[in-house]
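I am attaching a structure below and will ask some questions about it afterwards.
Only one protein chain is missing from this complex, and each of the others stays in its spot.
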Amino acid sequence: MATVSMREALRQAIDEEMARDDRVFLMGEEVAQYQGAYKVSQGLLQKYGEKRILDTPIAEAGFAGIGVGAAMVGLRPIVEFMTWNFSLVAYDQIVNNAAKMLSMSGGNFHVPIVFRGPGGAAHNLGATHSQALESIYAHFPGLKVVMPSNCEDAKGLLKTSIRDENPVIFIESEVMYGEKGDIPDGEYTTPLGVGKIRREGKDVTIVSWSKILAHVATKAVDQLAQEGIDVELIDPRTIRPMDMDLIVESVKKTNRLVIVEEGWPFAGVGAQISHDVMKRAFDYLDAPIERVTQEDVPLPYAHNLEIASLPSVEKVVRAVKNVLYVS
Amino acid sequence: MATVSMREALRQAIDEEMARDDRVFLMGEEVAQYQGAYKVSQGLLQKYGEKRILDTPIAEAGFAGIGVGAAMVGLRPIVEFMTWNFSLVAYDQIVNNAAKMLSMSGGNFHVPIVFRGPGGAAHNLGATHSQALESIYAHFPGLKVVMPSNCEDAKGLLKTSIRDENPVIFIESEVMYGEKGDIPDGEYTTPLGVGKIRREGKDVTIVSWSKILAHVATKAVDQLAQEGIDVELIDPRTIRPMDMDLIVESVKKTNRLVIVEEGWPFAGVGAQISHDVMKRAFDYLDAPIERVTQEDVPLPYAHNLEIASLPSVEKVVRAVKNVLYVS
Amino acid sequence: MNEPITALKQPKMHSRLLGLSKETLLAWYDEMLLSRRFEEKCAQLYQMGQIGGFCHLYNGQEAVATGTIHAGNADDYVITAYRDHGPAISKGVDPKAIMAELLQKYTGTTKGKGGSMHLFDRQKNFLGGHAIVGGHIPLAAGVAFAIKYRNERRVCFCYMGDGATNIGSFHEALNLASLWKLPVIYVIENNRYGMGTSVERASAVEDLWKKALAYDMRHDVLEGHDVLEVYRAAKAAVEHARKTYEPSLLEIRTYRYRGHSQSDPVHGHYRSKEEVEEERKRDPVTMFSDTLKAENIINDEYLETAEKRIKRIVEECVQFAESSPLPPAEELYKDVYFESEE
Partner (left out) sequence: MNEPITALKQPKMHSRLLGLSKETLLAWYDEMLLSRRFEEKCAQLYQMGQIGGFCHLYNGQEAVATGTIHAGNADDYVITAYRDHGPAISKGVDPKAIMAELLQKYTGTTKGKGGSMHLFDRQKNFLGGHAIVGGHIPLAAGVAFAIKYRNERRVCFCYMGDGATNIGSFHEALNLASLWKLPVIYVIENNRYGMGTSVERASAVEDLWKKALAYDMRHDVLEGHDVLEVYRAAKAAVEHARKTYEPSLLEIRTYRYRGHSQSDPVHGHYRSKEEVEEERKRDPVTMFSDTLKAENIINDEYLETAEKRIKRIVEECVQFAESSPLPPAEELYKDVYFESEE
């Protein structure tokens, strides 16, 4: 066991995979000379040189497309978006070229590529710079979407994503980069599509992921525990494919579900989980499934409004009590 | 009453609004000289001239952005995407600049603009050219999403959309442009956010919209009627805002719901409707809500696979029987 | 102004055959003729409803694919837009498989999944067939990136229409290709229209090669009706790329004889019948046969037999396609995710 920051865990994953496979390279804005806007790639330029660690111009569609083209002919690019917000100008490259190439080419060309960077809100960044965009990527067949909530998973899942033969949307969290956690010694990988029970419980199931799991759901669970409410907390870790079996089994036990996510409500990931659980555990549900999401508004700059908009411990506690019909 | 094609109904809406308000103009690829790739704008260049009917280069982000900029300072652009598939290269302009301008500017600038064009699959167009993209737009607060299923609504909703002070995503259907329907004589508009019961019924509620309502759900309802199953068919007409009251009231009566949509399943519009109904009519539901969607794959070219992938009468009938527990 | 390498000339017969062997010249002629006849058949089959969707024919532009692709080797890559039958044939993709693809068959280039706009052939280094205008232009830079990354001496040919030069991905890709010195040959097939919009109504510069000036990229402009002229200019670009890894932008002036796609009219409001007829006078297939005749490489008899030979091939393609099975239902769920190679 070693204690490392999230950024270090991610860096190790990239470093180890680059050492292991020389088809792997990293490109993005400021990843090389600047050592990464958030320092995830610190030291990698020095270790791997300009050939494999590349600073790009501000041209997300261009370099995302370069990644896809290089992957088609056998390289394994890691494309960093400084934040996922900036991927929106490269959206077509991702949801068309990366996601559909294998299918449209009838199996001729597959696209082993990782698009990665931080998603979600940090602090005071305003509406365009604070978006949790997982649902608009997970909507597309052909993509996988991965969202780790801790250092161990961050490393293990990123390694697996780099080895995956398909395009992977890997969404980190800016505000977690500095947070520390334990990771196993030596080589390990973490499978995609396998969720994890973070805490066993019998009263209510909460599904949450990434920062919101770490910063909000976990705290709410602790607080509820003190009030005698025993929550089972599930971290799907991968949004697509989603480990629905794990969630459904849990709900069959607890009979109640709250989904906590950072994204907007309408057609969010939580809506899908809700639908699937309702279908597969219909007779087990003792209360309507609750969702805690960001308010249905563009996120404002002022911190008081920002806090009011995002999921909070208070909102989660309220939702859990709702499904338990207690106040 | 007059009987017109869908393209004529849409053309009338644009024509009437352009005559009524000289701030309204239309731009897009081939809308002028070519008279529209699908002839929706036929004759408008001749009537309104080059100043108000503009052919654009193939530069969706550029001309979508020009629309947003012009709207900020008081014009009322109608931006045609030859199909909605091509909007993906302009996604940032729509979901950031159009959707968030009012909020980010704290009320300084609003963006009265209509983005319109055909969405969904036609025939044999392959994976990139057949996408039903409503959920990835409806996800964003600040946007409205409108999807008419018949000529009368097409005209009335488009007129309302052009008069709306907000960005409206108006999704038509390529294969319906030639289909005929009755429209009222004289001036009329149709409100956004108000759904319509297309057929009253007592056994099951089906929610569907646009082409899939017209071509698939309606037929399934007729077939089921012959088998003695009495379906209430709801057309929300607007995806965002969604007339949930209407849907919930219906489900409270029928106790069963099937949602039929063309998009992919994961985090689709149907997932949201399902979640909302489950929450608001939990105790009324006698069966799990069923969804019929496109299969979770990129749409292939070959017609046999295409048919197998899209929602069909057969699939809808099966879903309805599922919620009725009959086979 | 940084002048392009080749001054634009009136179309002319090449008296010099550039030292190409008779065998090569005849193979090119056959290829261009096949491309032409193959697509004439496509037009028929489309009319009959056997080919579905959008079908963009290459008639009139054959000299561009033949002249450029043969300036490279079999291991060089080719990527293009939806007007891809010609480039695919020139790159050696089996025309039987192309026809089967068009007819929605399992034996097609992509098992019936991609259709006319999305031909692919991994073995032949044919990377598609892409239908979002401009979307493939960065991919070509990525392929060239991989070539250089592996210290190979290959090149990637990337074709695009005149209309595609106005979209953002063109700008981003050309800047990156030039900045990073990536061995890609960007070929603008300037057929004067993007659908119904003429170049001067879509681009602020009519001379599309001028766009290279914004990227300090090697560039050239030439008439694309004479396959030998095209070959000469392309060869120079290829050699430059092999030597320096540097990209080129070639503006090749050409013309499409048919409507934008088979659902569009040959001439609508945007061009006249007379213009099309005038342009047809410098038909690249005829121009090439005239050159070969003038140089005594072939005679009229050769042309007759060639027609018959090609006709037979096209018939075989149709037979193969028609007798092939549709993709089986379970194919729908395949090729969505790739199983691990490891």
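Letters A, B and C mark the chains as written, and numbering starts fresh at 1 in each.
We take it that a residue touches a chain if its C-beta (ideal position, glycine included) is under 8 Å from a C-beta of that chain, and two chains touch if they have at least 3 such contacts.
Quick caveat: nothing in here was measured; it's all calculated off a predicted structure.
Put simply, the missing chain touches A, B, C once the whole complex is considered.
Touch with the chain that is not drawn comes from one residue among B:E29, B:D92, B:D153 or B:D276, which is B:D92. In the complete complex, the hidden chain is touched by one of B:P141, B:G156, B:P236 or B:P288, namely B:P141.
For chain A, the residues touching the chain absent from view are 29-30, 33-35, 37, 55-62, 85-86, 88-89, 122-129, 295-298, 300-305, 308-309.
Although one chain is not displayed, its contacts with chain C can still be listed: residues 1-2, 166-172, 174-175, 178-179, 201-205, 210-211, 213-217. Although one chain is not displayed, chain B still touches it through residues 25, 51, 54, 56-57, 59, 61-75, 77, 92-93, 96-97, 102-110, 112, 141-142, 144, 163-166.
Here, only the chains that are shown with their structure count from here on.
Put simply, the C-alpha centre of chain A and that of chain B have 30 angstrom between them. Residue numbers of chain A whose C-beta contacts span two or more other chains: 61, 92, 96, 103-104, 141-142. Of all residues in chain C, those that touch two or more other chains are 110, 112-114, 118, 132, 135, 168-169, 336.
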